[in-house]
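Incomplete set of chains, arranged as in the complex.
Per-chain numbering from 1; labels A and B assigned in written order.
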Amino acid sequence: MSIRAVVWGENVHENTNDDVRALYPQGMHECIADALNKNAGITATTATLQQPEHGLDEQTLASTDVLLWWGHAAHGDVSDEIVDRVQQRVWEGMGLIVLHSGHFSKIFKRMMGTPCSLTWREAGEKERLWAINRSHPICAGIDGFFELPNSEMYGEPFTVPEPMDTVFISWFEGGEVFRSGLTWQRGAGKIFYFGPGHETYPIYHDENIQRVLSNAVHWAANTAAAWTGIEDAPNRALADALEPIEQKGKSLHQDGEEGFK
Amino acid sequence: MSIRAVVWGENVHENTNDDVRALYPQGMHECIADALNKNAGITATTATLQQPEHGLDEQTLASTDVLLWWGHAAHGDVSDEIVDRVQQRVWEGMGLIVLHSGHFSKIFKRMMGTPCSLTWREAGEKERLWAINRSHPICAGIDGFFELPNSEMYGEPFTVPEPMDTVFISWFEGGEVFRSGLTWQRGAGKIFYFGPGHETYPIYHDENIQRVLSNAVHWAANTAAAWTGIEDAPNRALADALEPIEQKGKSLHQDGEEGFK
């Protein structure tokens, strides 16, 4: 079955900045979805900030295997209720791919539990992405490294937790380095952060970038059934104990009562 | 210099439940602080939910090296503003030790980015804590394992991120297992979660429990200066680039302008 991907775009600069509109007349999200749809195993659609519920209603999320997230100027405009909902779905097993300036999105900061800060410079300098974990599925088809002639510099320290996999590290012309491809797991959900993606450069038209995103969608898709109720803390009543035990000591709770939350 | 520890207690059941009051007449937080203060290298004080700013004003946190957190029935009563402040200090380097039912505290869930759920049973059954990482500083003085005759069962799956160190795993009489001692780093702050601590049993009077908490305070204390500004994303202006580069491509930002957040 085809993997169902949703590309979420903030869709702001595409409508307010002529340079961005020229590169992405339909928006970056549509460009990314088109690239994913070239891949036989992926069916990608889009959602944007401006839609009702930001295009991420319950039904849409329930039928999404992997969500890609691009935001920048309007992180603060994303409703906390929708972020709750997205986080819940990632815990249940939906993959999450966070792009570029999404490092400061509400959903990414929540998932990491860290500031997710970095240094940056918008000078159009060269970025060279080295494949660190060369046989990782996300690196399929990348031959050791690839380059972007113009990129926004994102530099260390990138204040995220130590990752599960270090997939890419970038070299920048101006002298910085950046862990530009990292993975984590949160609940049942697999997460990939990918650094490149500044809106004034044609990053999402680049063949290698499209290849990495397509690989990442395949990697992040979880074939297990959704882990619904993952946030519950069920009481295992004495009567249902796996080994025969007897009540000892004092109790706060009645048997089978729900815990505090 | 002595490590400055603050033991934060929700201080609810000590005042509403006779069994808890009998075990901890001054509150669990005072019992824990007393235990830490037996250690020459630690100076421990307490703070509670009921105090102004929950006892965690800016000045107190700024002079705290390690914060211990015990909460259960009143997680929802902790102010988001104070949680912001605690999280900020952990990022800057303050150690955080989360105790027992604190698995569902706001601060722990934020730091983990996961549900932090588990299963539980209040039957006073036996818990045996196995030291997995036997030479870890947190295990100093523990000889392979130790037992609690009466404990609340906390069982897997414990929905937290894969840890930095697996320090303890517990065996329960009723048939469950639990990763009862785990560590992580978030920003500059070191975090330790420790499972035992149910309020109707004399857990914090136990010598081994006191030893582990004292060890953990030493482990979590960071001698580095506070990493202030860790949440900032500074622009590295073109003129200050470490390598000589020239502006290329289109820009969104003026040179030196602050980024979106």
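The criterion applied here is as follows: a contact is a pair of C-beta atoms (placed from the backbone, for glycine too) under 8 Å apart; a residue touches a chain by one contact, two chains touch by 3 or more.
Model, not experiment: these values are computed from the prediction.
J.: If you can see 2 copies, how many does the complete assembly in this structure contain?
T.: If we count all chains in the complex, we get 4 identical copies.
Convention: only the chains that are shown with their structure count from here on.
J.: Chain A and chain B share one sequence, so how far apart are they rotationally when you fit their Cα atoms? Give it in degrees, rounded to a multiple of 5.
T.: An angle of 180 degrees brings one copy onto the other.
J.: Where the CA atoms of chain A average out and where those of chain B average out, how many Å apart are those spots?
T.: The answer is 27 Å.
J.: Touching chain B in the complex: which residues of chain A?
T.: Where chain A meets chain B, its residues are 13, 17, 19-20, 72-76, 91, 101, 104, 110-115, 117-125, 150, 153, 155, 159, 161-162, 164, 173-176, 184-187, 198-201, 230-238, 241-243, 245-253, 259-261.
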